[in-house]
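All protein chains but one are shown in place.
And now, subunit A:
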């Protein structure tokens, strides 16, 4: 294979793998939105914060990789719970826009803390879990083992979420969102459900950050606005999923990844901002044709 055909093939493979990160971010966004109607601007910073924590444990304190990952995820979850405690819960009776601004504040505060704590090493690199890559036969796309691990984590996370939402504990999240008073009346603690949701979303964000960080050098705000920006693509993926559907978030993430990579084709490369333009153009067209998103189940009940 050669020429444009091969280029497109490489772009699709690369886009799907990059889309895995977007999908993880989108899953967290959809989870929180479904449970509390909040557009969570801090979702990507859960990831960067977890990444910084894992980086510190691994390279500065010399922990093993698995402990560093565990520590990074724990920090991300703690940040999710803190966000719930300090921003979301106190603003529970405020308008959703106010809460949205609150989560943007959390993201900016996190970026500030990252700059402050790591100002001596402004640009960081972190080794991959397994540092090797291979070429996909025929297409010739380079794939790192790190990307394959990310794909694997996405698959496992999606399956776990699907099973969880069919379990009684998963049903409580939906119940608390649909009828909070009735949920309290059957003995479901709506507050605990809220904390659980934010912890799960932060865990997903943490995974996205810790898995995608080692592919690039990173700085504060890495996953929101930095080299690994996944916040906007994640939002787009969530919007494609109608902000509701979990499988939709995964499909949306992969789609966004592929569409974005089309901007790297050789005839596009001369166009400044081709990737962003393609993404926004794609979203615009989708929303004009299907304003409720494309990866939306017929009944909103499907997890």
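Rule of thumb we're sticking to: contacts are C-beta pairs under 8 Å (C-beta built on N, C-alpha and C of every residue); 3 or more make two chains touch, one makes a residue touch a chain; residues count from 1.
Quick note on the criterion: contacts and distances are computed from a predicted model.
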- Query: Given the options "Rod shape-determining protein MreD", "Tryptophan synthase alpha chain", "ABC transporter ATP-binding protein" or "Multicomponent Na+:H+ antiporter subunit D", which would UniProt use as the protein name of the unshown chain?
  - Reply: "ABC transporter ATP-binding protein"
- Contact with the hidden chain, among A:56, A:175, A:223 or A:259, goes to A:175
- Item | Touch criterion as defined above, residue of A:123, A:185 or A:288 at the omitted chain | A:185
- Contacts of subunit A with the missing chain: which residues? 168, 171-172, 174-175, 178-179, 181-189, 299-301
